[in-house]
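The complex is shown incomplete by one protein chain, all other protein chains being positioned as in the whole.
Here is subunit A:
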Amino acid sequence: MLEIKNLHVKLEEEDKQILKGVNLTVEAGKVHAIMGPNGSGKSTLSYVLSGRDGYEVTEGTATLDGVDILDMDPEERAAAGLFLAFQYPVEIPGVGNMTFLRTAVNAQRKARGEEEMSSTEFLKTIRARAKDLKIDQDMLKRPVNVGFSGGEKKRNEILQMAMLEPRMCILDETDSGLDVDAMKLVADGVNALRSEGRGFLVITHYQRLLDHIKPDVVHIMSNGRIIKTGGPELALEVENQGYEHLKAEEA
């Protein structure tokens, strides 16, 4: 589904190479996790895939269902089925959460040539999904993420994911800033969305989140490259022995 080949990325404004040849394939129905120390390029990978400004791809490709996404605008990638759950969800004063979500859902549908979701259907769907994530009506009415706690912001990300029904979900350190209960709630939300046609790429520092979202494949990223790939046991190895050990192993 998501296929990344030999991806090299540098910062646009300075001569700094961040990704140095990433190879990664996420199959439909699978959950891949990327772990790695700070500064290894994990978040950069998520931003480059979702189309944020400020990065320059110098080599390599990234395709979603065989289609090159790197030349697409962020909104086109979203309509193609890519979703990034932000590490730091952005507060947008003045834009109501509901308005935002309805605009997004219908913009994607329009881009795909599908019919817009009616207000009734939208309301019905969002109420059900919000309830699963313990998001109350007040949070839906408030401006996007404004005054939300860390946990509320992350739940709101998962709500957006549930409403947009993307085919490929990237979760960028969704566990950061969450307490144990909140993490469980978020993980349940993600697990509920696991399906045969949907791929996940879960980026995290810690093995903890992977106790709740069980990955099929675990990759270790270091210094802009994936240095090791394995099963869930690899996450435990990191938890017990740290990244230095793996880096040494690679060298």
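Here is the rule we go by: a residue touches a chain if its C-beta (ideal position, glycine included) is under 8 Å from a C-beta of that chain, and two chains touch if they have at least 3 such contacts; residues count from 1.
Convention: contacts and distances are computed from a predicted model.
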Checklist entry - One chain is missing here; what is its name in UniProt, given the choices "Spore germination protein YndE", "Fe-S cluster assembly protein SufD", "Integral membrane protein" or "Phosphate transport system permease protein PstA"? => result "Fe-S cluster assembly protein SufD"
Item to check | Options A:25, A:50, A:176 or A:229, residue touching the unrepresented chain | outcome: A:50
Item to check | Per the touch definition above, residue among A:1, A:24, A:64 or A:78 touching the missing chain | outcome: A:78
Checklist outcome for this item: Hidden partner sits against subunit A at residues 50-53, 73-75, 77-79, 83-84, 86, 89-95, 99-100, 103-105, 107-108, 111, 143-144, 160, 164
